[in-house]
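What follows is an incomplete set of chains from the complex, kept in their original frame.
Should a chain be cited, it is by its letter among A and B, assigned in written order, with residues numbered from 1 in that chain.
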Amino acid sequence: MTPLIFIELTAVIVSAIYGILLAVRKGMDVMGVFTVAFAVAFGGGTLRDLFLDRTPLFWIGNPHYPVIVFVISLLSGFLLGHLRRIRPLLPLPDALGMALFTLTGTAYASEAGTGAFVAVMLGVITGTFGGVLGDLLCNELPSLFVPSPLNATCGFAGAWLYLGLLHFSVPERYALGVGIVVIVALRLAAIRWNWSLPAVREKGGRDHSGT
Amino acid sequence: MTPLIFIELTAVIVSAIYGILLAVRKGMDVMGVFTVAFAVAFGGGTLRDLFLDRTPLFWIGNPHYPVIVFVISLLSGFLLGHLRRIRPLLPLPDALGMALFTLTGTAYASEAGTGAFVAVMLGVITGTFGGVLGDLLCNELPSLFVPSPLNATCGFAGAWLYLGLLHFSVPERYALGVGIVVIVALRLAAIRWNWSLPAVREKGGRDHSGT
């Protein structure tokens, strides 16, 4: 199993768990839970595959992926009882899934011959779109653009770091490892200490309340 | 005309009618009505064709489909006067469109050689995505995951039944017919008697209100 395949499977599983936790909080039935888990686990990679014209889609070419997500969803009632104790750790599957998908997206795009900037963009889209879909399905405002958690920004930084390490001939598995650790650490730190980038403001004009 | 083509055309027409009824209720103009009808009629099949890499998209390869939806939309003011009497039957076009699209999606995916589980998932996506788009465009909360109408669940059951009948060598047109009747009946019964699946709850833990 190559590192990318292993990372992808892990990303699917932790993203599905994150989706289940989102959906259960909303009181959904088992089919709703499965739908949200499916969307969070496969949404980002589906956009990536469509944008890069990769066929078949990764969850059609690996048909055990949706089966795994379905089984986890069926068992979610039982799993949740055990997950309760680790609930303070909840941001972890979200951050880990985002990191793993961001780097697989960057890697696949880069292999397909896109330029570095486009590869990073595809990585960020792959890493964040599942979460945006999950928020939409749960009727929450997408949290992507709320400044504090810096979701896309952490992925953006980690994807550049990964490409930079590859550029300096670091072996892929180390570049992936460093990228994952940095993205997850940045994201958890951003949540823990409530980091945010400043809002963009007009420079060189007096303040005035526009529309 | 093969059964699948006939079913697809019927699904487009009943979905467009359902979209028109959604849009008129919101006081939209004729272009808004057409847009919602277009999205409901073609949204699910478009995702299916993109996911399976079928080209051209079914409404580009059958360019009379969008023209039919446009003409129905232009006539919607007149049609509505006559539809008024059958308004209590409104859930029917919704349920029928969902059933027909679910089975065409399952059939196309199965023909394309996906496994059974992926074929059922593509059927459910094809059957439900148009309605989700219609809800979004009409600024309603998507009704897919509200437990009571069991929308995706009925399609999921019917798609497995259809594949099961094919597996036991039932001719396709009978398998399609049984699938359609079962999905529509399940869905109308779920609405009529307000069936729902239970919400997923944590097993083995005391109740506590977390966020």
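A few points about this structure:
Here is the rule we use: a contact is a pair of C-beta atoms (placed from the backbone, for glycine too) under 8 Å apart; a residue touches a chain by one contact, two chains touch by 3 or more.
Predicted model only: the values in this text are computed from it and were never measured.
This homomeric assembly is drawn with 2 chains in place; in total, the structure file defines 3 copies of the chain.
FYI, only the chains that are shown with their structure count from here on.
Rounded to whole angstrom, the centroid-to-centroid distance between chain A and chain B, based on C-alpha atoms, equals 29 Å.
Of all residues in chain B, only 50-53, 114-115, 117-118, 121, 141-142, 144-145, 147, 150, 152-153, 156, 196-205, 210-211 touch chain A in the complex they form.
Residues 23-33, 35-36, 38, 46, 50, 55-57, 59-60, 63, 66-67, 70, 76-78, 80-82, 84, 87, 137, 139 of chain A are the ones touching chain B in the complex.
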